[in-house]
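Omission of a single protein chain aside, the complex is shown with its protein chains in their original locations.
Note that the chains are named A and B in the order they appear, and that numbering of residues resets to 1 at the start of each chain.
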Amino acid sequence: MNWRQPHTGGMVMLLAVMAVLPLFLDNSFQYEIAIKVALNAAVCVGLNLLIGYTGQISLGHAGFFALGAYSSAILTDRYGLPPMAAMLTGALGVGLLSFIIARPILKLKGHYLAMGTLGMGVIISIVLNQEADFTGGPDGMSVAALTIFGWEPVTEFQWYWIAVGFLALCVWLSLNLINSPVGRALRAVHGSEIAARTMGIDTTHYKVLVFVVSAVMACLAGSLFAHYNGYITPSKADFFYSIELVTMVVLGGMASTFGAVIGAVVLTVVPQVLTVFENYEMMVFGGVLMGMIIFMHKGLLPTLSEFIGKRFHEPDKR
Amino acid sequence: MGGDLNLGAIHMLKLLTKCAAIVAVGALGFTGALVSQAKADEPIKIGTFLSVTGGASFLGDPELKTMQMFIEDLNANGGLLGRKVELIHYDSKTSSEEAGTFVKRLIFQDKVDIIVGGSTTGNTMAVIKQIQKNEIPFISLAGAGVIIDPVKKWVFKTPHTDKVAVAKIFKDMKSRNLSKIGILSGNGGFGKSCQKNARALAGSAGIEILADETHGKGDTDMTPQITSIKSTAGVQAFLYCGFGAPTSIVAKNFKQLGLTIPHYQTHGSASMRFIKGADGAAEGIRIPAAALLVVDQLADDHPQKAVASAYKAAYESRYNDSISTFGGHAYDGLLIATQAIERAGSTDKETVRAEIEKTNNLVGVDGIFTMSPNDHLGLNEGSFVMVVVKDGGWKLSQ
Partner (left out) sequence: MLAEFLQYLISGVTVGAIYGLVGIGFSIIYNSSQVINFTQGEFVMIGGMATVSLISAGVPMPLAMLGAVALATIVGVALEKFCIEPSRNAPVVTLIIITIGASIFLRGTAEVLWDRNFHSLVPISGDNPIDIAGAKLLPQSIWIVGSLMVIVCGLWLFFNRTLLGKAMLATSYNRLAAQLVGIEVRNILLLSFVLSSTLGAVAGILIAPISMTYSTVGVMLGLKGFSAAIVGGLGNPMGAILGGLIVGIAEAMTAGYISSAYKDAVAFIIILAVLFFMPNGLFGRKVVEKV
C-alpha cells in the first residue's frame, strides 16, 4: 500500500469516474449495464494478471465465475447459509480447487494450456448442467438476496456501489501485486520463464499464486452477480463467456490493469448499442471485434495512450 | 509495459469520463429518445425478448417472424385504441443473463406497456423477479409449468406446459399397451425439462423408464445412446426429448439401427423441418402437438379451424416457410395481450393485467384460453392432439 506508486494517478481517476458516473445514469437499466461492466471488469483485472503479466492463457475462467455464482446460490438455498458465509465458502473452495489444479495445468505451455483450461471450464459447465437436483439444470435456479451484516441492498443504485467497490478493490489489489516483488517476478516469467528460473525465481510458485488470485476474483464476482441478478443459469459457465472475458482483456490491452477495465466497458456496452442492427447484429459484432483488434493489436488503452502521448509530447516514463 | 502507462492512463481516464457520458446519454438513449412526445399520438409499445439466435433459435426465429407479421397486420387495420402499435425487440441469444438485461431495458429505457416474450424457460425464469418487482404485464412463450405454478401476479404464458405434453405421450403409450420405455434427451433446457417431467410422471402413469440416456449440444451421432437403449431388455417404446437438428438425427439413427418399437418425440419436433431433415426416417413417429400443426385435417366446425388456418396461410405465404407451433405461441401471446388492452381501453398496467386474467373463451391457434386468478395459462390438455408422421406430412391420430 504505497501511495507513491506510479499507478496512484490512474487509481484516483478510476475512483473519480466511479463517483461521477451515477450523475449520468438515469434509470435501472443503465445502472444494470454499469454493474455488469464493473463485475466483468473485476474478473478481467484478475484474468489480466494471468494473461498479461505471466503470459498464461486461460479459456476456463467462466468456470470459476459460475462456481462462485452457484456456491452462493446452492449454499444459501439448500443449506441455509447466510449469503456472506456462502460467498466466502465458495471463494475458499475455488481457491483450493484452483490451487490443486494450478500445478499440473500450468505445466502446460501456450495452446496446450489453452486446451487444458478450456477442458476444465467445459467439465465445470457439464456438471452444472447435469446435476439438476442441485443446480436446476440448464433452466437455472433463483438466488437469495444478498445481506451484508443485516443490510440488504435492494435498488440498482445500492448495487452499483457494491459492484464498483468490488472492482476498485480488485484494481487496487492488482496494482499492488504488480508493483511488488511478486509483480517483478511475474514480468520475468512473461519475458522468459527459463531465464527467470535461472535467476533463482520460483516461477511455478508465482504462476500458481496468480492463477489462484484470478480464480478467486472471478469466483467472488460470480457470487455478487448471482445475488444481484437473483437468478443464475449454467450459461455463465459457458466456453463462450470465457472467450468473452479473454477478449475483453486483449481488446483493452494486455498487461494493463486499466486496459482490462476499458475492455470490459467496451465489450459490455457495444452489444447493447448493436441491437439496432437487428438481424445483422452478430455479423456487425464479429466485424467490429475483428476490426478493432486488427487495427489495434496492442489493445485500446496502449494504442490510445500512445496516440495521446505523441500528440501532447508528454514523456511516457516517469 | 505496465509501469509506463501512468500518464497515459490519466489521459485515458479523462477520455473515459467523456466516453462514459456519451455512452450514458447517447448510446443507451438510442432507442429511448422519443419519450417526451405527447401521449396521444405515442404508439402503444409491446416489448419482446426472444431467442432469435443461440441454442433455442428454432423457437425464437418463428416467434419473431410471427410477431412482426401480427403487429404489421394490426397497424394496417388501424392499430389498437386508435393508436399505432410498436414492437420493440431484442435478441436474448438464448442467454438468461442477457434476457434479464433486456427486460430492464424494455421496462426502464423503452418504457413498454406490456412484454410478450421469453422463448425458453430459463430466459423466462430469469426475468420474473424483475417483472414482479416492476409490475408490468408479461406473457411468456416458454414451456415449463413452474412459470405459472405457483401463480405470479404479473406473469402469464401461452404454450402448453411440457408436463402436459409428456402426460399426453404417456396416455397414448398406455392406450397402446406400452409401459416399459427408453428415453433419450438432449442436455439443453428443453430436453432436460422433458426428461424431468417424464421421470416425475412415469410412476402415476404406469410407465416404467428402463433406459435413460442423454446427448450433448451439437452432437452429430446418437447411435451409441440408441444402441444402449436397444440392448436394454424389455424396452417397448422409445421417447426422444429434444429439438432442432437432433430430432432428425435421432429419427435417422433409430431407423439405421433397425429398431421397430414405437417411436415418440415431443412438440420440440413439431415442424416440417424435422420430417424433411429425417429424409424418410420420420415415418410413423408420434408427437403431441397443438392442433395448429394439422389444421387442414380438423373438422370444419372445430373451434380453432378458422383462426389457425388464417395464421397458417398468412405465415406461409409471407415467409415462404412452413409453420411451426412455436410461432403459434407468439401469435396467441399477442392476441391475448392486444385483446386485453382493447378491453381495458387504456395501457394502464394494472387494468391490462386484470383484463388478461379475465380472458375468457378466447380462440387462439394453440387452443382456447380461459384464464382466472388461479390459472395464468388457461389451456387444458384437450387442445393438444397426437399426430403421426405419414407420407412425409403430419396426420391427426385417433
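Following the convention adopted for this analysis, a residue touches a chain if its C-beta (ideal position, glycine included) is under 8 Å from a C-beta of that chain, and two chains touch if they have at least 3 such contacts.
Just so it is clear, the model here is predicted, and its values are computed rather than measured.
Enquirer: Using the touch definition given at the top, which of the shown chains does the missing chain touch?
Expert: Touch partners of the hidden chain, whole complex considered, are A, B.
Enquirer: Looking at B:Gly100, B:Gly122 or B:Gly244, which makes contact with the chain not pictured?
Expert: Of the candidates B:Gly100, B:Gly122 or B:Gly244, B:Gly244 is in touch with the missing chain.
Enquirer: Touching the left-out chain: which of B:Gly122, B:Gly277 or B:Gly378?
Expert: Residue touching the absent chain, from the options given: B:Gly277.
Enquirer: Among A:Ser98, A:Thr247, A:Gln272 or A:Ser305, which residue is in touch with the absent chain?
Expert: The missing chain is touched by A:Thr247.
Enquirer: Need a quick check: the contact residues on subunit A for the chain that isn't drawn.
Expert: Touch set of subunit A with respect to the missing chain: 51, 57, 104, 107-112, 114-116, 118-120, 122-123, 126-127, 130, 192-195, 198, 239, 243, 246-247, 250-251, 254, 279-287, 289-290, 293-294, 297.
Enquirer: Write the list of subunit B residues that the hidden chain touches.
Expert: Touching the missing chain: residues 52-53, 57-58, 61, 184, 187, 213-221, 223-225, 227-228, 231, 244-245, 248-249, 252, 256-258, 273, 276-281, 321.
By our rule, only the chains that are shown with their structure count from here on.
Enquirer: For the complex, which residues does subunit B have touching subunit A?
Expert: The touching residues are 1-17, 19-21, 23-25, 27-28, 30-31, 53, 89-91, 94-97, 100-101, 104-105, 107-109, 120-122, 125-126, 128-129, 144, 187-189, 192-193, 196, 214.
Enquirer: Quick one: in the complex, what on subunit A touches subunit B?
Expert: It is residues 6-7, 9-10, 13-14, 16-17, 20-21, 24-30, 32-33, 36, 52-53, 129-130, 132, 137-140, 142, 178-179, 183, 187, 229-233, 235-236, 254-256, 258, 262, 265, 269, 272-273, 275-276, 278, 281-282, 301-302, 304-306, 308-309, 312, 314-318 of subunit A that touch subunit B.
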